[in-house]
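One protein chain omitted, others in place.
Up next, chain A:
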């Protein structure tokens, strides 16, 4: 599969602080790629780098390339990049309120996306909006299009934002923790709907989440970030069955599961270091049960395996 979005060995800095270091990952059409890691590991920055939004927060790509559909993003003008984002990339953020205009009716806000990017007439745009809302299991879509944002629940608003992201028929959707603010039952439904819509339409989805359960449920591949570096990347099946990187294994082990013996959930000792104080060698070494002297002194190289990548001096058995 040719990748629609391809980050190739990128590093990112803000000022003179290096925040991301040599990250490679790609997302193909109809594919869902999860980006996971604890808070502060660099997930949102990776997303911003992917769509050329780093300048907004004073950041820049210092190394490597980002390609969208084969085109080098760095070689485009800002106008071209803006056009690309508008027409071909949908963005869903954690907080639906920032994406919705409080003084415009829901239907109009969704309609405008397909009118602008697909050139649809008013009537066709509305028909498309109603179809999307129905697919997102919004009850009484016909009434919801006439509602104002404040009349809808959080779960509804988040579904509207997802509808807006899909309305322009984008090739890529980047969803940054799209459901963390929602109730668990609604969360599970939205994740499931998003996953199936993306596959049905051949859209590429980069799904940022801190929930390994969500990754296991909907993603094809997963990229695990730790302290600005890639720990492990590859197809979800083998990674969950036998994680090579101790950090991946630890993250999976933090999720309470049925049948788990009491006391078996111990967490990961310590905390994610801040960018100003990254440890030498492997950045995970102060928290890693397998850390050796080699780990404390030398950063592990990224090793490409048949299906993915791992950066660890003492990886678990590959299958």
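Just so it is clear, a residue touches a chain if its C-beta (ideal position, glycine included) is under 8 Å from a C-beta of that chain, and two chains touch if they have at least 3 such contacts; residues count from 1.
The criterion applied here is as follows: contacts and distances are computed from a predicted model.
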item	value
From "Fe-S cluster assembly protein SufD", "L-lactate dehydrogenase complex protein LldF", "Hydrogenase-1 operon protein HyaF" or "Peptide ABC transporter ATP-binding protein", the hidden chain's UniProt protein name	"Peptide ABC transporter ATP-binding protein"
Selected residue (touches chain absent from view) among A:84, A:100, A:161 or A:251	A:251
Candidates A:55, A:142 or A:237 - the one touching the absent chain	A:237
Contact residue for the chain not shown (choose from A:214, A:282, A:295 or A:311)	A:214
Full-complex contact with the absent chain, from A:27, A:47, A:156 or A:174	A:156
Residues of chain A (touch criterion as defined above) contacting the omitted chain	38-39, 137, 139, 153, 156, 183-185, 187-189, 191-192, 210-217, 236-237, 240-241, 250-258, 260, 262-263, 265-269, 271-272
